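Below is the structure I would like to discuss, written out as structure tokens.
Note that one protein chain is taken out, while the other chains of the complex remain in position.
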Amino acid sequence: MEIRNLTCIGCPMGCPLTVKLEDTEVISIEGNSCKRGAVYGKKEVTNPTRIVTTTVRVSGGTEPVVSVKTKEDIPKDKIFACVRAMKEITVPAPVHIGDVILRDVAHTGVDMIATKNVEI
Amino acid sequence: MKNYDIVIIGGGPAGLSAAVAARKNGTESVLILERDDKLGGILNQCIHNGFGLHTFQEELTGPEYAGRFITQAEELRIEYKLHTMVMDISADEVVTAMNQEEGMFQIQAKAVILAMGCRERSRGALNIPGYRPAGIFSAGTAQRLVNIEGYLPGRKVVILGSGDIGLIMARRMTLEGADVQVVAELMPYSGGLKRNIVQCLDDFGIPLKLSHTVIDIKGKERVEGITLAEVNAEGRPIPGTEEEYECDTLLLSVGLIPENELSRGMGIEMNPVTSGPKVNESLETNIEGVFACGNVLHVHDLVDFVSEEAAMAGRNASLYVQNACRSQENTKNLTEKEIILFSEKGVRYTVPSVIRPDHMPEELTVRFRVGGVYKNCYISCYLDGERILHRKRPVVAPGEMEQIKLTREQIMKNLLLQKITLKIEEE
Partner (left out) sequence: MKNYDVIIIGAGVTGTAIARELSRYQCKVCVLEREEDVCCGTSKANSAIIHAGYDAEPGSWKARLNVRGNEMIESLSRELDFPFRRNGSLVLCLDEKAYPDLKKLYDRGIENGVEELQILNRDEVLSMEPNVSDKVYAALYAPTAGIVCPFHMTIAFAENAYTNGVSFHFNTEVQQIEREAKGWKITTGKGEYNAKCIVNAAGVYADKIHNMVSEKKLHITPRKGEYCLLDKSAGNHVRRTIFTLPGKFGKGVLVTPTVHGNLLIGPTAMDIENKEGVNTTRDGLQQVIEKSADSVKNIPTRQVITSFAGLRAHEDGDDFVIGETENDFIDCAGIESPGLSSAPAIGEVIGKLVQKKYDLKEKIDFISTRTGLPDLNSMTLEKRNEIIHKNPAYGNIICRCEMVTEGEIIDAIKRPLGAKSLDGVKRRTRAGMGRCQAGFCSPKVMEILSRELGKSIEEITKSGGNSRIIEGINKDTF
């Protein structure tokens, strides 16, 4: 049996979680104070994912870059691939919150979307 | 001179939420004065996610969170002026401001809401010895350069201070191609949120060295390296624990200070613990009709709570203006009963710090911070000698703001009530 100690990041409470694993099977989670904690604990030891936020160059806008995020969380080990994919991209202004900047970033099936408005 | 019912100083999350709440409460004449080129304040450079779980039940980035409030403010047609610096506020609520188009101008307000936010402590405030080269940035300055301007201020980075902005910047700079070598924290605990340690440091294998500080900065023109050392319980470096780091950049995330120069200038009484104004249950300062909310009042960890607090300030300012209009001779009742909130044993301060029972809402949120890490403790609240709250907590820490709720019923039950005490108890 393997025991993994985690800090829940589901909310700012940051509950200390103790996850017990048998092979790759989660057998128990303790320390969470809500249901989301259990979901996070299980996911974090089996399939950890993150929302990635970064910047993309903008041409012809009032600001040189626009902030972007993955619309949903992506596998943790794809974070750098995802960021690298944004290096080559320049989007023309205007850009608005929610605009898709890149579809299926780093083959995650998740779109990268703008999180800010940059006008011309 | 122009007249407004409510003038709000600052168009960041606090100012926006206060404005929206004041308008929704029926005050038409509201003006926001914002020094930057857009509304939203510091949220515009906080491009990471994690905002809005309480307010919108979803996880947003800073600009998206700000965007929601800006949209509301625009839908409610709330007036605002950008690029406008408030130079002075007089005790009788004349606001002197300046911008390029109008020059210096004055506005007579019936109520003022202070929502100027905070600034970062600088290197000087810590007296970190060494040279003074380029390459030393406060984490917030680096955040602006990277997130808004697209520039990388450094390639090999050491961060002093594990405040949230420092942790967030460790990840941001890593994701923009910098090598973040270590985050050092003077205290034996982190000043930031736990999830930021997990997501910003652990995810990228960046070590967090608690009880460590920078004792020397090398490089005459640009930072060439720093020396870290472990500190003892008094915060003094322990000889023999020095470690050299080669780096071109030192980021500082060593605390935030409410920006209260305008408040002090108008004679507002300050709380030395928070460096923010002392306020009552309505978030009103000692000057009648002047309210404070957000980071100018006390530094928050979560913008959601800023919005909540500011909405309360906005609503109260609106009620104040409406009541003041109803009875012109409304003068402050000096004999009005005030119950003082005392912070004891582990509790550093409370906001508010005084309650006027006559103005007590049905339910009042009292926010506070603790002075150290306490495990398996209880947050207790006493009304005079009677303990009315005894909440078990596995852990409380200075980096995370706490809150309790008091009800009107509790306060009104005992007409002789003198004091309310908050403390951390072992059992």
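Letters are used for the chains, namely A and B, taken in the order the chains are written, and counting of residues starts over at 1 for each.
One rule holds for everything that comes next: a contact is a pair of C-beta atoms (placed from the backbone, for glycine too) under 8 Å apart; a residue touches a chain by one contact, two chains touch by 3 or more.
Every value quoted in this text rests on a predicted model; they were computed, and no experiment measured them.
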{"item": "Given B:5, B:64 or B:120, the one touching the chain that is not displayed", "value": "B:120"}
{"item": "Selected from B:98, B:186, B:319 or B:354 as touching the chain missing from the view", "value": "B:98"}
{"item": "Positions on chain A where the hidden chain makes contact", "value": "54-55, 65, 83-84, 86-87"}
{"item": "Touch list for chain B against the chain that is not drawn", "value": "35, 83, 85, 87, 96, 98-104, 106, 119-120, 122-125, 127, 129-135, 137-138, 140-141, 144-146, 149-155, 176-177, 215-217, 220-222, 237, 248-249, 264"}
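Everything that follows uses one rule, which is that only the chains that are shown with their structure count from here on.
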{"item": "For the chain A and chain B complex, residues of the former touching the latter", "value": "6-12, 14-16, 50-55, 57, 63-65, 67, 69, 76, 79-80, 83, 97, 115-117"}
{"item": "Residue ranges of chain B touching chain A (in the complex, touch as defined)", "value": "44, 47-49, 53, 59-61, 63-64, 67, 146-150, 175-176, 193-195, 197-199, 203, 301-302, 394-395, 400"}
